[in-house]
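Dumping the structure here so I can ask a few things about it.
A protein chain is absent from this complex, but the other protein chains hold their places.
Now for chain A:
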């Protein structure tokens, strides 16, 4: 059975959930081979990757690989494609991994599909485009298919793989060392899950009214172990940082549950959350377009409804 390369997403040595989703998906397509790029590899990471089906784990953990923007990781994958002849390369549809996929596509002269929400027979990818308005099936017609899969699109299932470790030595080329990361600045975000990975997202919009009042959104999010998002109206007003913006020019999320509070549901916002499995909306305007998407909607003042919901959730835990 052909190998399927899965580029591992990791932060501070921890394997991210999306990688477990990709390994689950890769098991249907071939023999999953995890590719660890950059420092932080550990026995714990190895065990996790094997638990979810990695038959092989390629480890390239030199600092060089992470010290320059994108290009070294594309070189590493190109080298592995050439030595392992995989059936496909899967990456997470994150901003950086999509860029890696793009550069890899040129290096190995292969097609690339981004933002897949599923992969079926014949490596046909399902994509949701135009803000969730159109469902598309597409496939790569030249080279080794490279597919970037959206986080939260695949339910995770454990199934042990051999986890055979293989160290890979990569001599990062001078050409890949031209954009050097000289400092990594971590901004405070607390213990909340990452927006695009979170199973539950609670977002606030214009109706929240102020930066201070976003605390009621955060409290609801924390009661559910959710990430906090914001509409463009809220980030434009400076009430919440832009990196949490959900929508066409911000992040795209596909959580199990999306709660929109004080968000009217303009097309620009819907483009970023329409593929959520369950949508709950709270808005004082009964005509707000967000109610057209909602599985459950409450027409009312979010200043009353949201704190009551938070209290009820805490009570019922």
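In this text, a contact is a pair of C-beta atoms (placed from the backbone, for glycine too) under 8 Å apart; a residue touches a chain by one contact, two chains touch by 3 or more; residues count from 1.
Methods note: contacts and distances are computed from a predicted model.
*Asks:* Which name from "Succinate dehydrogenase, cytochrome b556 subunit", "Sarcosine oxidase subunit gamma", "NADH-quinone oxidoreductase subunit NuoE" or "Electron transfer flavoprotein subunit beta" does UniProt give the chain that's left off?
*Replies:* Its record in UniProt gives the absent chain the protein name "Electron transfer flavoprotein subunit beta".
*Asks:* Of the residues A:200, A:233 or A:263, I need the one that contacts the missing chain.
*Replies:* A:200
*Asks:* In the whole complex, not just what's shown, which of A:2, A:167, A:215 or A:308 touches the removed chain?
*Replies:* For the chain that is not drawn, the touching residue is A:308.
*Asks:* List the residues of chain A that touch the chain left out of this view.
*Replies:* 11, 69-71, 74, 94-96, 98-103, 105-107, 109-115, 124, 128-143, 175, 178-187, 189, 194, 196, 200, 224, 235, 242-243, 245, 248-250, 252, 256-257, 267-268, 271, 278-280, 282, 286, 291-301, 304-313, 316-317
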